[in-house]
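Removed: one protein chain of the complex. Kept in place: all other protein chains.
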Amino acid sequence: MTVQELPGAAAYRPTPPPAWKPLTDPAPLLPDPEPYRVLGTDAAADADPALLLRLYTELVRGRRYNAQATALTKQGRLAVYPSSTGQEACEIAAALVLEERDWLFPSYRDTLAAVARGLDPVEALTLLRGDRHTGYDPREHRIAPLCTPLATQLPHAVGLAHAARLKGDDVVALAMVGDGGTSEGDFHEALNFAAVWRAPVVFLVQNNGFAISVPLAKQTAAPSLAHKAVGYGMPGRLVDGNDAAAVHQVLGEAVARARRGEGPTLVEAVTYRMDAHTNADDATRYRGDSEVEAWRAHDPIRLLERELTGRGLLDDDGIVAAKEAADVMAAGLRERMNADPVLDPMSLFAHVYAEQTEQLREQAARLRVELEAEHDQHDDDAEERR
Amino acid sequence: MTVQELPGAAAYRPTPPPAWKPLTDPAPLLPDPEPYRVLGTDAAADADPALLLRLYTELVRGRRYNAQATALTKQGRLAVYPSSTGQEACEIAAALVLEERDWLFPSYRDTLAAVARGLDPVEALTLLRGDRHTGYDPREHRIAPLCTPLATQLPHAVGLAHAARLKGDDVVALAMVGDGGTSEGDFHEALNFAAVWRAPVVFLVQNNGFAISVPLAKQTAAPSLAHKAVGYGMPGRLVDGNDAAAVHQVLGEAVARARRGEGPTLVEAVTYRMDAHTNADDATRYRGDSEVEAWRAHDPIRLLERELTGRGLLDDDGIVAAKEAADVMAAGLRERMNADPVLDPMSLFAHVYAEQTEQLREQAARLRVELEAEHDQHDDDAEERR
Amino acid sequence: MTTAAAVAGTRTGKPRPATMAQALGRALRDSMAEDPSVHVLGEDVGTLGGVFRVTDGLAKEFGDDRCTDTPLAEAGILGAAVGMAMYGLRPVVEMQFDAFAYPAFEQLISHVAKMRNRTGGAMPLPITVRVPYGGGIGGVEHHSDSSEAYYMATPGLHVVTPATVDDAYGLLRASIASDDPVIFLEPKRLYWSKAAWSPEAPAPVEPIGRAVVRRTGRSATLITYGPSLPVCLEAAEAAVAEGWDLEVVDLRSLVPFDDETVAASVRRTGRAVVVHESAGFGGPGGEIAARVTERCFHHLEAPVLRVAGFDIPYPAPMLERHHLPGVDRVLDAVARLQWEADS
Partner (left out) sequence: MTTAAAVAGTRTGKPRPATMAQALGRALRDSMAEDPSVHVLGEDVGTLGGVFRVTDGLAKEFGDDRCTDTPLAEAGILGAAVGMAMYGLRPVVEMQFDAFAYPAFEQLISHVAKMRNRTGGAMPLPITVRVPYGGGIGGVEHHSDSSEAYYMATPGLHVVTPATVDDAYGLLRASIASDDPVIFLEPKRLYWSKAAWSPEAPAPVEPIGRAVVRRTGRSATLITYGPSLPVCLEAAEAAVAEGWDLEVVDLRSLVPFDDETVAASVRRTGRAVVVHESAGFGGPGGEIAARVTERCFHHLEAPVLRVAGFDIPYPAPMLERHHLPGVDRVLDAVARLQWEADS
């Protein structure tokens, strides 16, 4: 014990604990008190008209894509579809702010972002059709596989961004997650790693009000989800998720910041899921029409359309043209999804390991025999019918 | 698509997203810019002299306890000891702010808190001696088992506090965790549950600068660990963890707040681990002497002793008396820990399930035969020697 | 969708068709009505009534504090349940799907399974963790895992799985009543299976740990559980035409394991096949085959064979039928039980 040896009170002046210093100034990390908006505000004047028009076309196309995919579930052509209707501004902006070399980390709800990034919609929907787990080569498109286990894609985005930085590559990762997903431990661990490593990653939380049936108030007591950023030492930005121009601007700034090596940003986009959680869900069990209607008045396409028409950048012809382009896309998608995918059961064993184990070879051989027997049976039946 | 049916831009005024409102005002949640202190400041005048003296006696006793337990590792009487030397102010304050009906959730480093709460030190050290996993009945003492898997005790504290509240019991849970532990997903999930449920729980983070060898700067980029509170919608408090009066006050306020039904608080106590991580660790591998010395000047006993002697509340006799009381405790502990614990190997099977399974009965029977054979062998050997 | 609440409303006593999901809901309801310390918690279990509607009506009947929609965090849910159990409650946790229980594995392995033991019996944890498991429902990836091997390998847990509507009720009641943690595995593709069922006099609450012979036979024993029971019963019917009279044992409880019933059957028949959906390698079948062999070696005419899912990640919906053990694979295995050796 050192205490007794020390002199008395004389020289004592209180000091903060020796090693302690505030690691970061918290003030710049705090989000705005209200979701940031562009459309209908003074900020809209600064927005690039070409960008606004581009966003508009994409939103219309995105809405049509959602409608078409939902229709495909009714026709049995998709096993399930989690629609992003109402959230198109987030989906589109997330795709458009990225460069080709950047990476997108989508959740199951974000096929639209993948499509807006340029992925063939049929490939984007393959998981949900049910023939394969991932319909595209993630490395070719720099789009991670659609992620179902909530928030688990976030540490992947951090690791990838960190690796790119270590390699000296000028690459940003943008990861998408829902309001519900922010409650998972992986969200916390990912944001913490990102901040400590100053990884070039942008986290986009689409706060669409619900995690299936659970409303935000049962999910968090935080001032906003963007406020979570402070606890990691990264800036939190709060944005109106139905204002495509605002989302594009805020995400764009976050991407630029990441690219400059200044580290990660957490963006909360306040939006609304207009459809049920998936086609299999019954949203009337947990929310009323009036809430949905209130949001319909704040529809992302409507907001942008009013801005554009009000400023004379869009007229009825333009509206019809956008709609028609979307219809063409939808028709093509419908047609291509109506074809039965050709599947090889032997593919079950093809990619478990780089090299098939002895055991998998045996199992594959057994399945092959079964399939041949099935095939023979099929032939016999056909013979008989003749 | 509803968009085309809607009227043009005329009536459009921007509004925030319909459902959106800030859930809580963030301002009151933010911690002070500097760790709160009492000793040597004006606030010290308000502190109860009896409490300060009580804290002093306990700190001295706690320091002695740490020294004794460390000595026991050298004598092979403890398998391992994670010392809380330097952190006694946190340990003692955590114990003293609780009522008997409250619950304490300690980590492996917090045996001192358990002892200060009244637990027999031998029972507190049982896990670390290595004869049993938990040396006491948690329900009798309302002290959860010492927790090794980091941060996993935090959701337990939340669940317990929530259950007590549901039952209408006026019970608070206080859970202890280290700076490193705040990076775990369980920390995040526990704090979020606590805030959403407004559970009467207090989280005490002892930021002792290191997670084994990893310094805080590699653990987080946050302004402070207390800032994490904002993201859950609970108040964060930052306190000088070596100022026993300050820790006692801040924790006391948090406990009172929880008891009033106002929900959880996150308290970060800035302190320093003066010893190595455990007796098995070599701290010279990752930190320098000068840092340790700087903290020695900010020693919790020293700070309090100066305050007390400066104000004439403590004199040399009092210092000696406290030391002697601590020595008596240590001598008793040493003596009792020198006895070999009597262990029954059959206890291995006694508490796996409420009722032993058939399989465990078989395995127990087999061990019994082995033990009897060992015993007979032992008798034979003794016989031979005669 | 009819629901537990609806079933509860129909107190006629007359047996009428009920689904397994309804029987499970009724078991929760009756447990909650009988014991105020029973609390249900999980994602979407309240207002929505669970994605499989098993908890439908509970929040309405017992209030949000008894049936609680939690934040979306499985370790948090199970960890909170630990704390609730420490304070004397009897939590029933719902994991939404098999793969979504994985985030809670640390809580499960390091705390739930060990707490009674690590406190010398002072702090038992009467927690029931309901886990919908297995495939066959066309779920996209991560929605069809057979995760029972993980639970079996964790001493301190009970692992229970019903295969019939009656057992769904009886075993869930028994699990909730148990003073030990129980992993209650609900075969997803049997949720909508129906049986005549009397809500007035539901199946008895049997002790956990007894297997049951679902079909007696003399040629060989099929040892199975949960989603594979219907497959085995169908295989046994089909086997009659081939001259095999198969016995079918439904384990119902993987832990504790009913060695007595299983070994008695195999000693009688001299041959056995273990059937389950879970991947074969490292799956439950290895343990079962090994223990049967240890106990019945000199009664066996052939090695105990296994029919299991392949050693692969669960396939996409359109290919799952090739993965799941079906009637033909069971019959193939029976055919490989070295019948020539007999004659």
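Chains: A, B and C, in written order; residue numbering restarts at 1 for each.
Operating definition for what follows: a contact is a pair of C-beta atoms (placed from the backbone, for glycine too) under 8 Å apart; a residue touches a chain by one contact, two chains touch by 3 or more.
What you are looking at is a predicted structure, and each value in this text was computed from that prediction instead of being measured.
Undergrad: Who touches the missing chain here, B:62, B:181 or B:231?
TA: B:181
Undergrad: For the chain not shown, which residue from B:53, B:79, B:122 or B:313 touches it across the whole complex?
TA: B:79
Undergrad: So one chain is hidden, and I want to know which residue out of B:30, B:44, B:69 or B:128 touches that hidden chain in the complete assembly.
TA: Considering the complete complex, B:128 is the one touching the chain left out.
Undergrad: Kindly state which of the options C:19, C:55, C:96 or C:117 is in contact with the chain not pictured.
TA: C:117
Undergrad: Just name the one of C:38, C:129, C:255 or C:334 that touches the chain not displayed here.
TA: Of these options, the touching residue for the absent chain is C:255.
Undergrad: Which candidate, C:67, C:86 or C:109, sits in contact with the chain we can't see?
TA: Within the whole complex, the residue contacting the unshown chain is C:109.
Undergrad: Could I get the residues of chain C that touch the absent chain, sorted low to high?
TA: 75, 99, 102-103, 105-106, 109-110, 113-114, 117-118, 141-142, 145, 149-150, 152-156, 255, 257, 278-279, 281-291, 293-294, 297, 300, 302-306, 310-313
Undergrad: Extract the touching residues of chain A with respect to the undisplayed chain.
TA: Touching the chain left out of view, chain A contributes residues 132-134, 137-140, 144-145, 149, 152, 154-164, 166-167, 173, 185-186, 188-190, 192-193, 196, 347, 350-354, 357-359.
Undergrad: Could you list which residues of chain B touch the chain missing from the display?
TA: On the side of chain B, residues 79-80, 108, 127-133, 148-150, 180-181, 183-186, 211-214, 218-220, 285-286, 341, 343, 345, 347-349, 352, 357, 359-360, 363, 367, 370-371 touch the unshown chain.
Definition applied: only the chains that are shown with their structure count from here on.
Undergrad: Centre to centre, using CA atoms, which chain is the farthest one from chain C?
TA: In terms of C-alpha centroids, the chain at the greatest distance from chain C is B.
Undergrad: Take the average of all CA coordinates in chain B, do the same for chain C, and state the distance between these two points in whole angstrom.
TA: About 39 Å separates the centre of chain B from that of chain C.
Undergrad: For chain B, give me the residues that contact two or more of the other chains.
TA: Counting only residues that touch two or more other chains, chain B contributes 185-186, 188-189, 192, 196.
Undergrad: Touching at least two other chains at once: which residues of chain C meet that condition?
TA: Expected reply: 70-71, 73, 75-76, 103.
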